[in-house]
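One chain of protein is taken out of this complex; the other chains stay put.
So that you can tell them apart, the chains are marked A and B in the order they are listed, and the count of residues begins at 1 in each.
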Amino acid sequence: MNRRHFLKMSSATAMAVAASTMDGLPGQAGLFRSAQAQEIKSFSTGSLGATEVTSVCEMCFWRCPIVVKVKEGKIIKIEGNPKSPVNGTRVCARGNSGVQLVYDPDRVKTPLKRVGARGEGKWAKISWDEAFGEIAHNMEKVKKKYGPHALAYFDHGASAEFMRGIFKAMGTENYTSEPAFFQCVGPAALAYLQTVGYVTTGTRQYNDMANSKAMLLVASHIGENVHVSHVREFIDGLQNGSKLVVVDPRYSAAANKADIYLPIRPGTDTALMLAWINYVIQNKLYDKEFVANKCDGFDALKKEVNGYSMEWAAKICDLKIEDMKAAIKELAKAAPNVNIHPGRHATWYGKGDTGRHQAYAILTALFGAVGVPGGIYFPTSVKTGKAECPEPEKTEVAETDISIKDETEYPFSSMFGTATRDLFHAMLTGKPYPVKLLGVNGVNIMQTLPNPYDTMKAINNLDFIFCEEMMAGETAIWSDIVLPDSVYLERYDGLYAYDGLTPYLTVRQPAIKPLHNVKSPYDIAKGLAKKLDIEGYSCKNEQEFLNEELKGAGLSLDALNKQGGLVTYKGNPYRDPKSLKLGTESGKVQLYVEAFDDEDLDAIPKFDPTPAPPKGFARLIYGRAPMHTFSRTMNNLWLNNEMPENKLWLNDKIAARLNIMDGEEIIMENQDGKRSNPIKVLVTPGIRPDSVFMYHGFGSKSKHLSRAYGRGAADGYMMTNVVADPFIGADSKRTNFVRIIKGDKTLNIPELAKVPSEIPRFKSKLA
Amino acid sequence: MPTHPFFFLSESFSYPESDTITAKSEALVLLAKDIGFQVPAAKEMIPQSFIDFQSEYVRLFINAADGIFAPPYASIYVNNAGILHQQGYDDALSFYAKAGMAPTESEESPDHIAHELAFLGLLLDADNEDILASFLTRHLCVWYPSFLQRLQDAQPYLFYSVLGQVTDLYLTHLHKEVIHE
Partner (left out) sequence: MKQYAMVIDLDRCVGCHACAVACRAEWQVPVPYRRNWVNRLGPAQTSKGISFTFYPGLCNHCDEPACVPECPADPVEVTFTDQKTGATKTMEVAATWKDPFNGTVQVDRRRCLGCGACADACPYGARYVNPDVVNEDLDGEGIVDKCTFCMPRVEKGLPPACVQTCITDARIFGLIDDKDIAEYVKKGAKRLESKGVKIGPNVYYYGQPKDLELLDKTSTPQELLASSGRRRMFAQMVKPSMKQAKNIGLIGLAGTLLVKATETKSPGDE
């Protein structure tokens, strides 16, 4: 080629002007340096021959041990860590898709500053120094103007721990308001804590399904809700001949495997549980020895549940009495090796959620299924050291005359933190004091909370909101500053000690260097602490504190890696019933919870029905899709390809009446007139006529998530009626009702299941 | 003083750190004129404020409320991979290595359009014609049109629309000369 020829086309004038805009030629030429010229051969396809780094998954919070396969500095594939006693070489669809998360072009790549309106998603790029400076400036300003408690932290997941220290060091009492607790497992955790003296169902769940002879699932859809070790234990149990009873208004994947399936009227589960408890007592199906020696309050329980007959429950629950009897007999026959599974997501109706879980715990105790194979078991803690350096030196909650935790209407919330409901109430109303700055970490603020309309109002009342995020989702577009988080495959985190049946210790470690201009959660917290002059965070890096903590287990990072990145310990899950001593005050199961009575709450659960759908409406229920995590993975190319949108499950008889075909697109309208995105209908006999069902997490309103935007509908946007749980203020999610808009016609849902007079009806202006 | 336009085009596809938009627009107009392409007057390319200009860059090339519009990375387009660090990235790296160059530490992935245009500039400077020919034929000219399409679909500010087109013309022109050798 004649180079001079090409050069003729750009005139000297043009080049001179161009040059004036640049910091000189090396600016761009400096993107390269000279190196040894070499031919790179394209490497073979497949994971064979790749380097392996052991680590821990974070595609959901279950955190399975993994092996990351790397070739030429690129992540090729993720598999389970063969040394792991819980998943071995296996990872679920999401675990397999971590590759897509790292390399997704929609990751937040650099610190961003909002330059448009909140919610608009108009950003400029800023440096880390500027980002830390802006956040520090606003934290100090808000603290000075309103006091330390005006700062609040709202978080989820492994990234969140380091930043929490910043909020603690600032003195606020609002440093933990985890939606994972207050929006999800809270009522269940409280019920078990008070009844059996430990949280059998928090982040971890101590349910020995694999060794059970019978299992009860109440709307828990294990299999569609995928935590690998749970699913394996569930399937192992079934393969070992465990009998399965599933109670669910929807025919779930678990229901398909059930020996007895009870399609219950939504909102009446506690009625069924109380009738069963009464039946077990009346027919002496309980473990007399266990009840006599290890339970308090049996007589009060017996008296309280006496009125709940099977005939009554059959009518309330819309079930066949012979199926109900067959189910409880099957469960009783398996005692004590019976698993009354609490499910995970507990915040259904507000009223009665704690009581429902108390009833599960009571039934568990009546069957003597505590600390025995197949029942609930005890965690085995793994001994490790504690490093001080990843935290600030001083963390004292500032003295305050008015505390959200004192003022709260929910007497048991402060045991766990600041109820989400109280926090957002303070943001909306300024009561009991104004909350004016919110740090959000790893939470989709619009889809985690019911009623996003109120959430938007609350955010607009804030002086400042920032987030730490991997993907620029709905939280990011509402934030003033967005801090880009590293993906779990690019960083270290804390130690992972599993305390289940087969305990183990492992550690997350980076498989590749971080992409773009992102930082690890520890470096982010450390950087912000420096701007705020907060002492502490003295470790140079994550390895330093991991080694210190591993020392307590007689290990180091190197030693751990030499053993395949994971070491296992012997579990101690069971107890001799004779010497069983529980963590309650009396050391026994509390069938009657005095602490509840002290707060004028029911010491023994009662059935207090949640209102039935208004005429023309069906109850909206929801659940997990197995290849998605919350609303986080809908934009993941591979997972999106497996399930790009959700469908509305509509009973086939209702569909026939309304002339709606399978696959047809409709819009939902809720009891307050809120309308959804268009959603396709799945016509099926697998849902009750008084309910509709959808997988959760779809229909993102963030225009940012390109693949996820507008695919399917979001259940959260239909949740404008929220009832608080009176114990901890958890927000109900199953107290909303929808009807159907097809074309320009509003279609009322005909009532095929008659509502008994004991159940009040929800009053809607639209009905 | 640069001897050819690719360093300028490379710089223009990088995040605008300082407000040189007026001079850049003028240079772009001159470059377009040199290659016989009619473009609007430079002053029409200047946005209302510099912050608008920066946020437009973010919207198009970094993160946007409608999903990133025109991710400026080869990997996205080669084989329609849609994500970073795939075949297009490997290809870029192997061309750099073959030419005896390595990308320096940068927060940008080395298959970013700014990198590839700067690489082109360096190849021209070094008279490395063999690699220049195959780099254009087998790599840059393969994916650039898909990127340009995504850019234009985003209805960008005039400056970025013109930048995309002028770059296209210079690439096509150079490619033609290379093939005719």
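In this text, a residue touches a chain if its C-beta (ideal position, glycine included) is under 8 Å from a C-beta of that chain, and two chains touch if they have at least 3 such contacts.
The model shown is predicted, which means the values in this text are computed figures rather than measured ones.
Note that of A:Met627, A:Val681, A:Ala714 or A:Leu747, the residue touching the chain absent from this view is A:Met627. Among A:Cys92, A:Val142, A:Ala525 or A:Val567, only A:Cys92 touches the chain left out of the display.
Touch with the chain that is not drawn comes from one residue among A:Glu52, A:Glu642 or A:Glu665, which is A:Glu642.
Mapped onto chain A, the footprint of the missing chain covers residues 45-48, 76-80, 87, 89-93, 95-97, 99, 222-224, 226, 228, 231-232, 235, 238-239, 251-253, 255-257, 626-627, 637-639, 641-643, 652, 684-687.
Residues of chain B that touch the chain left out of the display are 79-82.
The rule we apply is simple: only the chains that are shown with their structure count from here on.
Averaging C-alpha coordinates per chain places the centre of chain A 42 Å away from that of chain B.
Chain B makes touch with chain A in their complex at residues 1-5, 7-8, 10-12, 14-15, 20, 23-24, 26-27, 30-31, 33-35, 51, 54-55, 57-59, 62-68, 71, 73, 75-76, 82-86, 90, 93-94, 96-104, 106-110, 114-115, 117-119, 121-122, 124-125, 127, 129, 132-133, 173-174, 177-178, 181. Chain contact summary for the complex, chain A toward chain B: residues 1-3, 5-7, 9-11, 13-22, 25, 27-40, 42, 72, 74, 100, 102-106, 108-110, 112, 115-116, 120-125, 472, 476-477, 515-517, 635, 637, 702-707, 709.
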